[in-house]
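Every protein chain except one is present and positioned as in the full complex.
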C-alpha cells in the first residue's frame, strides 16, 4: 500500500478509483491490485476500516474481547491492502464524477471519468477508467422529538467513539430503537463499563410474527448463534423494556429524560445520554448524485441503487459494492468488493470473461450463503409507519434547516406537493449542509402519508455535486477550458 | 460527557505503550483541553465533557455530534479561524484553537482568512 498524504502526489490517471475504505473498498482494492489494475482507494476517514472496522489499525481498545472477534476480522482486509501497491489516500472526499471530455467538449475514447478529489482544503481532478462506490451504510435517521438535543447520538456514533478513541458514555445512558445493533451495542457498552439504565426496544409485536416464515432460514445462517446468544444474554444482563413506543427526548439545553409508552403505560426515565438506533440503510448520496438508478427496496424500506449481476450500476463503468448496494453486513461487503474488482478487470480487458466467471463463482456462492438470515433480520426490524411518521407536530425532520413535521404536513396538503424536490423548494428541507442525508428518508414518509400513496411513488431527492461540501476556492482551482470561459464571460 | 474506557479493559497484556496515546493540548472556547494524539476533534471534545459544539443559524439552539461519521453536519466548529469544520472528520492537533460554531459563519471569521 502506498499511503498518500498530499493530494498532489496522487497520480493523474488510474484504471480504477474506489470510494470508501470499509470492507467492500478494502477487499476491492486488494483484488484489483492482484489483477493488475492501477488503483486509488480514496477514503474520508483518518484511517482505513470504514465504520464497521473503524480505526482498526489505531484503536486504543486492544483487548480483543471488548470489540469482539467480528471486529478484528477486519484486520485481515487491511493487511491484504498493506501488502498491495494500491494508492491509498485518507481524509479525501470524492466530490464530483463526470465523463471526461476533450478540449472540444467531446467524450474522450476510451471513456474515462473525471473524478474530483478534495483533501484538507485542496481539490484536484484525476481520471479513472472505472469506479467502484463502496460508500457503505448510514443509520436510518428516524426523527423523534428531542433528537437534536446535545447528548443524543446514534448508537453507531457511540460505537465509533469506543472503537476509534476508547470512549464510553459517562452518566446514565439509554439505548433506544430497533435493529440488530441495539443489543450488540448495549452489550458492548455495558462490558466497556457504561451505565446502561435502560434499553428501550421499539420493535413492534407484529414484526416477529411477520418474520416467522424466515426463521428457519435465519437459524441456518451465520448470524443465528451470535444473535441468539445475545438475545439470551440480554434477558438477564440488560435492563430491557420491549415493545415500547412513542419515544420523546426531553431537555432544555441537553438531554434530561426520555418519555415513552411502555405497553400502554406512560413512563419517563432521567438520563444523560440517549443512543438511538433504527437499523441501517444504504448510503446512496454519491450513487444518486452520479445518476445511478435507484429502486425502492421494501425489505429494508429504503432507496437502493440498482446493480446487475456484476455489481455494475445503471451508469456504465460505475460499480457499487458492499452495503451501499444493499445491506448484507461486512463479510458480504468484502465478498462483493472482490466481485466488483473482478468485474472491473474483465471490463477493462485485463482478464477474459471465462476467468471472470471462474474467479467469481465461489464468491457468488459465498454471497448467497452470507445473505442467509437477512430476510428474517430485515423483516423483524422493518420500521413501521408510526415510527417513521412522527405524530408530535413539533418534531424536527430536517435538522439543518430546522423544519418540523407539522410544517411539512401543512405545506404538502395546502400546496398539493408531490415529492421531495418540490417540498425542498418550498421549505428548504434537504438544502442544508448535510444535503438531505438526515431528512431525505423521513420527508418522503410524510409526503406519502399526506398524499395517501406508497412511499416509492413519492420518489427521492435529486442530488448534485459537490457530493460533500468543498470550498469555493477549491472549485475555482479546477481546469477551465475555453468553452467554459466563453459560457461565463460574455 | 464521555470518558476513556478503563485501562484494564483496553490494554491487551504485554502491549507496548501506544505512541498514539501521547497527549497533546488544544483550546476550545478559550479553555485548555488535553487530547489523545490521533483522535478526531469531535472525540476529543466529547472526552473533555463538551456535549454542545455549536448553535444553529436558524433558532440558535445548541447541537452536538449525532453521527460521528461525517453525515449529519451537527458537530460543526471553528478551527483556527475557519468556520463550519466537521469535528468528526478533523484530527485534533497540538495547539489547535477551536471555537464553537455560533450560528452562521461570520464575515469577521472569513476576514481573518483573507490574505
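Side notes on the structure shown:
Each chain gets a letter, A and B, in the order it is written, and its residues are counted from 1.
One rule holds in what follows: a contact is a pair of C-beta atoms (placed from the backbone, for glycine too) under 8 Å apart; a residue touches a chain by one contact, two chains touch by 3 or more.
Simple rule for what comes next: contacts and distances are computed from a predicted model.
Only one chain is not pictured, and the protein name UniProt records for it, out of "FAD-dependent oxidoreductase", "Carbohydrate ABC transporter membrane protein 1 (CUT1 family)", "Thiosulfate oxidation carrier protein SoxY" or "Spermidine/putrescine transport system permease protein PotC", is "FAD-dependent oxidoreductase". Partner chains of the missing chain, restricted to those shown and counted over the full complex, are A, B.
Checked against the full complex, the one of A:246, A:319 or A:432 touching the unshown chain is A:432. Residue-wise, the contact with the chain that is not shown comes from A:414, picked out of A:109, A:309 or A:414.
Among A:68, A:171 or A:469, only A:469 touches the chain left out of the display. In the full complex, chain A touches the omitted chain through residues 96, 98, 114, 116, 125, 411, 414-422, 425-426, 428, 431-433, 435, 458-459, 462, 464-466, 469-473, 475-481, 483-485, 487-490. Mapped onto chain B, the footprint of the missing chain covers residues 57, 82, 84, 103-107, 110-111, 113-114.
Note that in this section only the chains that are shown with their structure count from here on.
Averaging Cα coordinates per chain places chain A and chain B 23 Å apart.
Taken in their complex, chain B has these residues touching chain A: 1-6, 9-12, 15, 18, 20-21, 36, 38-40, 43-44, 46-47, 51-53, 56, 58-59, 61-74, 76, 84, 89, 91. Those residues of chain A that touch chain B in the shared complex are 44-46, 51, 58, 60-64, 66, 91, 138-139, 147-154, 156-157, 160-162, 164-171, 191-193, 253-254, 272, 283, 399-402, 432-434, 437-438, 468.
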